[in-house]
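I'd like to ask some things about the structure below.
Only one protein chain is missing; all other protein chains are in place.
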Amino acid sequence: MPSFEELRREVWEANLGIFRAGLVTMHSGNASGIDRKRGLVLIKPSGMDYEKLRPSDLVATDLDGRKVKGRWKPSVDLPHHLHIYKHRNDIGGIVHTHSNFATSLALRDRSVPAYLTAIADEFGEEIPCAPYVVYLGDHIGAAVLKYMGNSPAVLLAHHGAFAFGATPRDALKAAVMLEDVAKTVHLALQLGQPKPLPPEEVRKWYERYHTTYGQKKNA
Amino acid sequence: MPSFEELRREVWEANLGIFRAGLVTMHSGNASGIDRKRGLVLIKPSGMDYEKLRPSDLVATDLDGRKVKGRWKPSVDLPHHLHIYKHRNDIGGIVHTHSNFATSLALRDRSVPAYLTAIADEFGEEIPCAPYVVYLGDHIGAAVLKYMGNSPAVLLAHHGAFAFGATPRDALKAAVMLEDVAKTVHLALQLGQPKPLPPEEVRKWYERYHTTYGQKKNA
Amino acid sequence: MPSFEELRREVWEANLGIFRAGLVTMHSGNASGIDRKRGLVLIKPSGMDYEKLRPSDLVATDLDGRKVKGRWKPSVDLPHHLHIYKHRNDIGGIVHTHSNFATSLALRDRSVPAYLTAIADEFGEEIPCAPYVVYLGDHIGAAVLKYMGNSPAVLLAHHGAFAFGATPRDALKAAVMLEDVAKTVHLALQLGQPKPLPPEEVRKWYERYHTTYGQKKNA
Partner (left out) sequence: MPSFEELRREVWEANLGIFRAGLVTMHSGNASGIDRKRGLVLIKPSGMDYEKLRPSDLVATDLDGRKVKGRWKPSVDLPHHLHIYKHRNDIGGIVHTHSNFATSLALRDRSVPAYLTAIADEFGEEIPCAPYVVYLGDHIGAAVLKYMGNSPAVLLAHHGAFAFGATPRDALKAAVMLEDVAKTVHLALQLGQPKPLPPEEVRKWYERYHTTYGQKKNA
């Protein structure tokens, strides 16, 4: 469990990460993280350039969106982040982008099958696409929750994508891998219709990736 | 209201900005800004590399294009900038590029519908495309004025794009977002024909973006 | 013949190389090298960011995959690397990636003809594509061996690519050139069906490239 200041640094790094990976331009997109013990969410300020963002610029709010700390207004997407945090205790970090390849697939308004072992690895099933909803009320948060299943990312038709994970860093990773596989899938779709991997094959890759991959698990 | 030297710095940053965002190569494209009080326009010199451009290299002219300050010749596109500044008092910065995705859409010679919430946010309607005109006289400036409507950017068929805003920085942002949404739209068009958002939905996103988004408004 | 520490540096540079060339994101992919005299393989640790990787983080194992040196777990792809090293004494370096253009071609599940002189130069024949296999046992290693022929790279359907060479640096070069020609071929396929070069022309380019090109040979 990181301290609040460690979380601040991790949320800041996730915001920088989506910018450096080319998932956002100017000041579109945002990343947040939650301190469950204190009930505080840290999120990017609205309309601020990534290049100028410092850790101290992040805005801290409670789960009802009341500002607790910070001189700036929070991202206008804060309500969607809060809605997801309130309904999914396992989620500790959220990223929202309009990354080009993911958003172009989202414009097709259907989920992306597991064509690639990398989709099986990270997403474990087809990547879901929620139908278009407007930003008002809990529309976006509810659509994400309804469609996410076990996938760490959801496409939003006509809009973009949300990615999540146990930590802001995991959410960043899901967002980067989403755009990476979306690019490969997009390229392949231009050359013909690929066939998805069979479900039992998807399961094998997913299980390996979530049991023996990396340094932390089973270490 | 920035001082003339502050404006010079902002115009220089807008020129660097289009280069760093990959909207221009070598020395194509240009950014300008206007000091309405002094009646002076600052613009990139003709045919100069972005990498070597210093703030002092910018050329200052009056609204009739007479050089007031600077050792270089101004961009050959200066007359188009001047024409727009003369007819639109609300515009304080202009950017011209041949950015690849926007220009490829411009080659289709028709406007780009609001397929994406990001188009609704920034452009508020479909992005207009002016038909081909040559550079002579006021042809380009007049075509931009005729087609711009409320959009902060206009495509020019067979040519490129102009973007504008209250400041050079706003014009830079419109140019970057134009290329970003043009890329996503281009990708989506390769996979089928997306449907535009209904006008009433476009209005909702546009209104939020222009009232509650960012730090300056309603602060 | 480099010393073990020189090999460590070269394997580290090959891992950095695939990251800097954009062939991998986050911590996908991996590069390895073998010290035939000592019977030791050096490979990237599992799930570690390229940006944080130091030479000392590489894991050394014997040819049966038993860890000899290093604090981390080796890449989960180690068995595939070992299988190739055991069966091909001429191979001293291996790279595995999911690079976008190569992987999108791999999704078509067929080899890539020598459309370009650059394919003739580096690959000497069409670039083979192995059909989909799961990661279990020696499936991937065996598929690579079965399909590689004389090509320094093999596509893996639904998955990605393996590239190899006499050294880790040669493997890096094959991986970079694979993605480069895959991009050009992909672009061309969007505009129509190109014709492959005739085999006798392919042979001419390959022979020049492997006899008179570069500084080391015939020096």
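Every chain is named by a letter (A, B and C) in the order it is written, and numbering of its residues begins at 1.
Simple rule for what comes next: a residue touches a chain if its C-beta (ideal position, glycine included) is under 8 Å from a C-beta of that chain, and two chains touch if they have at least 3 such contacts.
Since this is a predicted model, take the numbers as computed values, not measurements.
One chain is not depicted; across the entire complex it touches B, C.
Of B:15, B:103 or B:184, it is B:103 that touches the chain left out of the display. On the side of chain C, the interface with the absent chain consists of residues 21, 115-118, 173, 176-177, 180, 183-185, 187-188, 190-192, 194, 197, 201, 204-205, 208, 212-215, 219, using the contact rule stated above.
Touching the omitted chain from chain B are residues 25-26, 28, 45-48, 72-73, 76, 98, 100-101, 103-105, 107-108, 132, 134-136, 158-160, 186, 189-190.
One rule holds in what follows: only the chains that are shown with their structure count from here on.
Both chain A and chain B are touched by no common chain.
Using mean Cα coordinates as chain centres, the one most removed from chain C is B. The most central chain, judged by the distance from its Cα centroid to the centroid of all protein Cα atoms shown, is A.
Taking CA atoms, the transformation carrying chain B onto chain C includes a rotation by 180°, reported to the nearest 5. For this pair, chain A with chain C, the centres built from the Cα atoms lie 31 Å apart. Counting partners per residue, chain C has no residue that reaches two or more other chains.
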